[in-house]
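Below is one structure, written out as structure tokens; comments come after it.
Just one protein chain is left out here, and the rest sit where they should.
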Amino acid sequence: MDSPPFLRMSGVRKRYGGVTALDGADFEAHAGTVHAVLGPNGSGKSTLLKVLTGVVGPDAGQVRLDGAPLRPRGPRDTLAAGISSVYQELSLVEDFTVLDNLVLGVEPSRFGLRDRRAALARSLPWLERFAPAFGGRVPVRERVSDLDPGERQVVEVCKALVRDPRVLVLDEATASLRRGQVEVLFEVVDELRARGVLVLFITHRLAEIYAVCDRATVMRNGTDVATVTVAGTPEAELLELMSGRPSAGTSGSRRTAPVAETDTAPTAPARTDPGADPAAPPRLEVRDLTGDRLHGVSLHVRAGEVLGLGGLQGQGQSELMAALFGAGRRTGGTVLLDGAPVRPRSPKQAVRAGFCYVPGNRGVQGLALGRPILENLALPSVGRRALLGVGLSRRREVAAARAVAERVNTRYGSLDDPVSTLSGGNQQKIVVGKWFPTEPAVVLMDDPAKGIDVGAKAEMFDVVAELAASGAAVLVGSSDDRELVEVCDRVLVMFEGRVVDEVSGDRLTEDTLIASAMHVTGADVAAAHEGHPTRLPDPEPRHAEEGGA
Amino acid sequence: MNLLRGTGTRDLPGPVRSLLSVHMPALAVGLLLLVTVTASAILQPGFFSPYGLSASFATFLPLATIAAAQTIIVLGGGIDLSIGTIVTLSSAVSVVLMQGDDARLPLALAAGLATGAACGLFNGLVVAVLRLQPIVATFATSSVFGGVALLVLPTPGGEVSPVLTGTYRMVLAMYVPIPAVLLVVLFLSWRLLRGSRYGQHLYAVGGNAEAAYTSSVPVSRVRVLSYTLGGAVASLAGVALLADAGAGDPTLGTELTLGSIAALVIGGTRLRGGSGGVGGALVGAVVLSLIQGLVFFAGVPTNAREFVYGCVIIAAIALAGLLTARDGSASGASGGTR
Partner (left out) sequence: MTTTLTARRLTRDPVVISGVVTLLLWVVASLYSPAFATWGHIVTTLTVASFLGVIAIGQTLVIIAGGEGIDLSVGSAATLSAIVASRFMDGSDDGFLFAVLVALGSACVIGVVNGIGVLLFRVPPLVMTLGMIAVVAGFIRLYTGGRPEGSAAPLLNQLVTGDTVFGVPGVLWLWLALSVVVIWLLRRTSFGWRLYAVGANRTTAHLSGVNPSAVRFSAYVLSSLFAGVGGLLLLGYSQNVYTNLGADYMLNSVAAVVIGGTALIGGVGGYLGTIVGAVLLTVLSALLRTMQIGGGEWGTHRARSSSAWS
């Protein structure tokens, strides 16, 4: 590491309106290394990389690559400089084949026509290298729209590699990958390192950093705090650098707040009464439910109980909620609400029956972002307050919305402001709060705390507790075991469309959940990958941090 | 997050699904063509005679050419409601310069082509640089172009060069009318464009402009060029119209625009861009023209013809829509790219 750094960013500043995203950040990295960039939400790491890739122009500061100053004005310039980025939001054209996507923008041509053979020659080696990540096939001619999210992410990686980069930016590139796919990616990253490529690696999973990175730069509050050698730095120290406070070690108990969560607010103190009366009849009972990815799910939730759905991601948790809410396919089985069978065929009927649904992907499924807070809060219940089902009184609507906003503790300027002006956490509270006036009997939450900061997360779960306390049966799906441990009374572990384990009481810890999910899959994983060494203690694709600064 | 997706073809293996989705529109329009040609051959006396073919292709070509022009624009994610008035304006310029004189033909054609390209360029700049909604922007420019066309040629008329009309009516080797040859030339030119890097970028910009941008495709340039190319091709349609009619007509505007959009939709091009092709639009235009002829020859009472024609077109469009609708198209979230 005595050679001059291959990439040097110095004194980079960037303000968005009144918010300082980068406050004089410095960053150095050497060729032939894998360099992690770490930091909590809003620490500026996304902005730093956006400056590097030319998506954002810095207010001040310098970037030098291989000694030469770099002032990119867009993706074309960074590409010319040898920087390739794997984007979090996919940059693929769905209608195109994999091959066409790989060479998009850099199509080789002969006599003015695209040269398919040359394109294939450039792309095929990478696709073949990643074949295990595509389940053994080489999907040259398949359309991207026919691939699953993990495979698309792999195509995205190949696309960056086809550009033969000197610097490869992997921004949360592993977020939607399956375990086997991550392994192939890390093998390739090792090869790239050996060939002298600088790989910048952004992830939330510490385990991955230890698995593949040489050095790590920790960012906090828009500036770089420290750059360390990964091998010589224990996990506790990295966490300490990120949070800026001494760490107390990891713990899995529901009542003890885990370390990363101690950032701002205390976590969910509301749940003093753990669960409801075990003798009470179930509020919601599901028997042998089948449908998309559901192969006979049975469960029951009592009034006031918070039931978690854990396990690896994509084992039918989302499909279960969708099926219950009338938004997904349901081919068989019985659903009983307070003992009476219900079979909603649309969300509208489900809402009428007493269900409500809180998605994690709020921009797409939870909110009409351009509309006022008032309308978003009113949407599910607006018909109930209307005169003859039609006429609205503004005063009544405002009063109802105010009451909800207060209950979920949302801070807003005016109810007439678009809901997009709120912070992510407050937006998510609107997504939950809009259901209060419907007085739901069953609350379905699919990854409700996705991409919101720890403080807002804690408040979110206060709201969940309040809903449960009001007598609702709450079903929470989450890819974050820590969340489940904190908020649930019981957790069901799902695998391939079935419930395979139930964890509750003192057994309910993060370790048990991971073990349970792993235990189920251990044999299958081994069979699928023919004894590939398991390198990562965390088998599960965690959701990505949304947005960043 | 595929909560709302239909299931349809999901269970099929990937390559099969890809094949199906790519070829479905082609199958649909191919079927329509087969049906309409068969029906024409039965109902229309002398449909396959040299004269019949020549007359048919003479009516196909103008609409097919405009449809091709519109398709280029739509593929890139735009739409041009002024395309009909570009046709009339460029043909008005041509016919006024021509003055029925063969010697002035090259000049007149060049001027028409330049007019069309200039109008298209103007549209492209308005849409891509000023970022106005294509529907609104090109509607506004259509009244400008239409107004100018009326200034250039206030009433239908003008004299077309005899060489032009003569050539247009020629039939080669007994069965190959010149307009058919031109149709093939049009298609081959499109294949060349499609095979170029620009062709690929056009689809990428229409399919996912953001992805194209991050992949270093010059999005604005691609858009502007698509409108310019569209305008230039539209002016060729103007020439075909002149050759077919023997005179200019400054009032056709809107109808041609509507026809071009109907043809490309029947031909399987997605109105949001990024999927489809000129080949389908050409066939779509032929189908449209054939249906019009069929309604005439099928003995439909005069007053009912338009109605029947309209209904058949709606049915054709609905059929094309049903066959080309892929999962996700109806359930997508709000907004989209634009």
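Letters A and B mark the chains as written, and numbering starts fresh at 1 in each.
Criterion: a residue touches a chain if its C-beta (ideal position, glycine included) is under 8 Å from a C-beta of that chain, and two chains touch if they have at least 3 such contacts.
Note that the structure is a prediction, hence the values are computed from the model and not measured.
Novice: Tell me which residue among B:Leu53, B:Ile73, B:Ile261 or B:Leu282 touches the hidden chain in the full complex.
Specialist: B:Ile261
Novice: Return the single residue from A:Ala119, A:Leu147 or A:Leu367 that touches the missing chain.
Specialist: Answer from the full complex: A:Leu367 touches the omitted chain.
Novice: Just one of B:Ser56, B:Ser94 or B:Ser142 touches the chain that is missing; which is it?
Specialist: B:Ser142
Novice: From the list B:Val96, B:Ala245 or B:Ile317, pick the residue that touches the absent chain.
Specialist: The one listed residue touching the chain not shown is B:Ile317.
Novice: Touching the missing chain, which residues of chain B?
Specialist: Contacting residues on chain B, toward the hidden partner: 3-4, 59, 62-63, 79, 81, 133, 135-136, 139-140, 142-144, 146-147, 150, 251-256, 258-259, 261-262, 265, 271-272, 288-289, 292, 303-311, 313-314, 317-318, 321-322, 325, 329-336, 338.
Novice: For review purposes, identify every residue of chain A that touches the missing chain, sorted by number.
Specialist: Counting only chain A, the missing chain is touched by 325, 327, 346-348, 350-352, 357, 359, 364-371, 375-376, 378-380, 382-383, 386, 389-394, 434, 438.
Basically, only the chains that are shown with their structure count from here on.
Novice: Between chain A and chain B, what's the gap in Å when you average each chain's C-alpha atoms?
Specialist: 44
Novice: If we count contacts the way the header does, which residues on chain A are in touch with chain B in the complex?
Specialist: Residue positions touching the partner: 74-76, 79, 85, 87, 89-97, 100, 104-107, 109, 112-114, 139, 141-143, 145-147, 159, 292, 318, 322, 327-329, 361, 364-365, 368.
Novice: Over in the complex, which chain B residues touch chain A? Could you list them?
Specialist: 1, 3-4, 7, 14-15, 17-18, 21-22, 192, 195-197, 199-201, 203-204, 207-208, 210-218, 274-275, 326, 328, 333-334
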